[in-house]
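Everything below concerns the one structure shown next.
Of the protein chains in this complex, all but one are displayed in their positions.
Chain lettering (A, B and C) follows the sequence in which the chains are written, and residue indices restart at 1 in each chain.
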Amino acid sequence: MVEKNMKSVVNAIEDIPDGATVMIGGFGEAGSPTELIHALIDHGAKDLTIINNNTGNGEVGLAALIGTGQVRKMICSYPRSSHSKVFPELYRAGKIELEIVPQGTLAERIRAGGAGIPAFYTATTVGTPLAEGKEIRQINGRDYVLEYGLSADYALIKCETSDQMGNLIYNKTARNFNPIMCMAADVTIVQARKIVQTGMIDPEHVITPGIFVNRIVEVCEPVTESRLIAEGVSYP
Amino acid sequence: MVEKNMKSVVNAIEDIPDGATVMIGGFGEAGSPTELIHALIDHGAKDLTIINNNTGNGEVGLAALIGTGQVRKMICSYPRSSHSKVFPELYRAGKIELEIVPQGTLAERIRAGGAGIPAFYTATTVGTPLAEGKEIRQINGRDYVLEYGLSADYALIKCETSDQMGNLIYNKTARNFNPIMCMAADVTIVQARKIVQTGMIDPEHVITPGIFVNRIVEVCEPVTESRLIAEGVSYP
Amino acid sequence: MAELVAADIPDGSYVNLGIGIPELVAKFVPEGREFIYHTENGLLGMGPAPTPGQEDPELINAGKKAVTANPGASYFHHADSFAMIRGGHIDVCVLGAMQVSSDGDLANWSTGAPDAIPAVGGAMDLIAGVKTIFVTTQHTTKTGLAKLVRKCSYPLTGQKVVSRVYSDLAIIDITPEGFRLLKLAPGVTFQEVCEKTDAPLLPANES
Partner (left out) sequence: MAELVAADIPDGSYVNLGIGIPELVAKFVPEGREFIYHTENGLLGMGPAPTPGQEDPELINAGKKAVTANPGASYFHHADSFAMIRGGHIDVCVLGAMQVSSDGDLANWSTGAPDAIPAVGGAMDLIAGVKTIFVTTQHTTKTGLAKLVRKCSYPLTGQKVVSRVYSDLAIIDITPEGFRLLKLAPGVTFQEVCEKTDAPLLPANES
């Protein structure tokens, strides 16, 4: 059996090269794989394209990764961070690119990337500046815009519990983008609060089947971004 | 609170009009809402367009519905039934229309119908007779065919457990097409082995959120098609 | 305003509330009615804020504030959540506005200022997918400019989507003929609303 268990977050991400496209799960701090992100900061890969709904908070996690200058381009729906000036400053200085995508289109593009759908039509953005330059097609009397599937070289994911085969379950609204990003990346790297023996998760309750997961690493007591920010932590 | 609980399968389906498009869950007999189908036979609505993966077995359930002549058109992936001559005979006699759709395209078209995606591209069928007459587009060097979302007026669904709000869980591979059909119909009608009080299903385990369900009816001991066929039953 | 919006939402509706005044709708649900709240980050059956000290950083709403889950709730991933929105399954969405046009166009995501960082979130998805869009807003900007206009000057969130506007001065329907007064706030005159609206306003229908 192929071993998915990694010794540490460092081992889990150490082959991410410069120029990689990396999806990072989470919506705000909920479901954000902060330990994996911090390992990526230490690792130092640069010229990254990062796909996440936001641009991080404070000076930890995703905001810290952006702050080091490792990120060439952000693809996200809402880059206005609370408690974070990292992205706005780099953006205004022309030091980081931004592709702004509505949240639902972002989610659907990621799912499409994972499901082998290269492109689809959607009503979202029709008639707005975000549809400019895109193909519009009328179907059954309504206008739709063509959007393309998104995939990535790597996905950094946080879950509640994984078994040895990489079957995952999540906690409440920390689920968010994580399951679809697992599907859309060539190499999906997961930090789990708990790794259990195979067979311990009811097959009816699995949210991400192990086929979408390449590497798992246990992080029993993950940090909470808001707590780090309250404590004034700035990574690294 | 809106009452979703129906008194009987008869009440649940009695407004289905002639000419309706009806999705019917199940893959073979697993997950097939046989009691709802039999109620639809008794109800007598005709000129129906039915969407299901197959065309039924023996002379019960979907095969029986086809046999009564109530179905004008089938949309399915695999109309060769085991133990059933009903569809082949009508088809060869020119008495029923057939739209053949690959199983994955069928599933994706139904999901698209439920998710507000009017059309998408897929590699499936490219270069085959089933792509004839359809738009082909090259994306990133590969050819894809354009397929349209499928939706329906009604969906007939079988699940294991529903709560009063229509949150559903399924049993094993009886899940199959049921969750996506719940999403794609204007009126989703569910037969559940058990209806429980709201709050009895863990929010992490819900497969179909109640927003996709309009009517629920308890059928505690549903028939099994294969057993009916073994017993030589022919409905009605 | 929030109370008036709540009064117009049918029992059993699936409702998505934007950030700000729209959130207050949840406090004014009429006796005997129940709404089921959807938050686009992946929860249906959202309940009120938890008692202080009980916050769970992994149970939040789209505004990233701590919430609770009511009995009958369900969690799902983002693509499934937006399938609810974009697939037309949410009955009512209540949003704030920068501008609303008499065609029902909505602008609420960007001033289009050259130094603004564009940030759209789920607004365009909600606008494109939800069956009924209610807007709650002050009738004019802080500097007194009309927010109900003939044509939005700010970048659009969506076209021909708003059904009704609840302002501090009036409730106004968007009809094929343009803005039409439905109801005045206490002590407000039709004349005053007309003056503060930058498009023709039709008087209320007799009924």
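In this text, contacts are C-beta pairs under 8 Å (C-beta built on N, C-alpha and C of every residue); 3 or more make two chains touch, one makes a residue touch a chain.
The shown structure was predicted, so the numbers you read here are calculated from the model rather than taken from an experiment.
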For the chain not shown, touching visible partners are A, B
Of the listed residues B:P79, B:G166 or B:G210, which contacts the missing chain in the full complex?
-> B:P79
Hidden-chain contact residue, picked from the options A:N11, A:T68, A:Q164 or A:T224 = A:Q164
Which listed residue (A:P17, A:G44, A:G69 or A:G199) would be found touching the missing chain in the intact complex?
-> A:G199
Considering the whole complex, which of B:F177, B:F212 or B:Y235 touches the chain not shown?
-> B:F177
Residue positions on chain B contacting the omitted chain are 27-31, 53, 77-80, 82, 87-88, 91-92, 98, 100, 102-108, 110-111, 122-130, 170-180, 207, 224, 226
Hidden partner interface residues of chain A, rising order = 1-2, 111, 113-117, 163-165, 167, 183, 198-199, 201, 203-204, 206, 209-212
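Following the convention adopted for this analysis, only the chains that are shown with their structure count from here on.
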Hey, how would you classify the chain contact layout here, line, ring, star, complete or other?
-> complete
Could you tell me which pair, B-C or A-C, is linked by more C-beta pairs in contact?
-> A-C
Cα centroid separation between chain A and chain C, in whole Å?
-> 29
Interface hub residues of chain B, defined as touching at least two other chains = 115-117, 203-204
Contacts with 2+ other chains: residues of chain C = 43, 69, 75-76, 79, 82, 85-86, 128-129
